[in-house]
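Every protein chain except one is present and positioned as in the full complex.
And then subunit A:
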Amino acid sequence: MKSSNVKWGSILRIAFLTLWMLFILFPLYWTVITSFKVPTDIYGQPTYIPGIDFTPTTSAWTYLFGEGKDRFLMGFMNSILIGLISSFFALVIGAMAAYGLARYKYKYGPMRNDDIAFTILSQRMMPPIVAAIALFIMFRFFGLLDTKLGMIIIYTWMNIPITVFLLKDYFAGISADLEHAAAIDGYSKFDQIRKIVLPLAKPGLASAFLLSFIFAWNEFLIALILTFQDAQTFPVFISGLNAQMEPKWSIISATGVVAILPPTLIAILMDKYIVSGLLKEQK
């Protein structure tokens, strides 16, 4: 009885996972093979397997790394730089606030911890379009329009709430007794945080950083309004490819494939921090 339940359970699990994988992977597969097609393979009967129903060519790729190199690499590097720097600042600022809110009691006028956390999170509710128009005018005034610094400020701001929201739970989950014990042993507050809290919060810190980078990397609306040339981010560059007379699907697909790479690498490198739990680390 029990073992047959287990067996059916695992068959259902495998079936569900397999279906989900197909659903996830097919669009990605399609994009990858489209980047190796010529227009006649795209505008005709759909073709599925390179070498069998169409002959793969690298024309889209040679275009990206040849003729179209300058704009392509600029968008790519801009997004990498802006994403990494802004995620780092969001992590530092967010972790500080999260730690404060998890450990101390605040009272700013009528606002207590709960209200402060809610205020910081509430920023995330604001539809970006609300800020976009005003930010455009503000940025023009400060000369931040179409600069990397401007986009770093925007993306840092954008990612503070999610960092605070994720890390507050992690810090609260780490017993304050450990810090009290360390204080008795003569550790300064800074050392308590550096040697006890931060190592224990590693999974939380890593996933906050990862999510921040992804949000910055993916953001489109504000970048579309605030960058045009020098600080143009990758998504804005990609969307511009569609504006041409007829979309060149092979080039768009090749660019899309490149856009997948950095986040995937980060996910693979940081994976162990994301889900390996706090409890496991404590053992």
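The rule is simple: a contact is a pair of C-beta atoms (placed from the backbone, for glycine too) under 8 Å apart; a residue touches a chain by one contact, two chains touch by 3 or more; residues count from 1.
We adopt the following convention: contacts and distances are computed from a predicted model.
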Candidate names "Acyl carrier protein", "ABC transporter permease", "Cbb3-type cytochrome c oxidase subunit CcoP2" or "ATP-binding cassette domain-containing protein"; UniProt protein name, chain not shown: "ABC transporter permease"
Of A:64, A:82, A:182 or A:259, the one touching the omitted chain in the full complex: A:259
For subunit A, the residues touching the chain missing from this view: 5, 10, 13, 16-17, 20-21, 23-28, 30-31, 34, 42-46, 48, 93-94, 96-97, 99-106, 112-114, 116, 118-120, 122-131, 133-135, 137-138, 153-154, 156-157, 160, 162, 164-165, 168-170, 172-175, 189, 203, 207, 214, 217-218, 220-221, 225, 234-235, 238-239, 242, 247, 249, 252-253, 255-256, 259-260, 263-264, 267-268, 271-272, 274-280
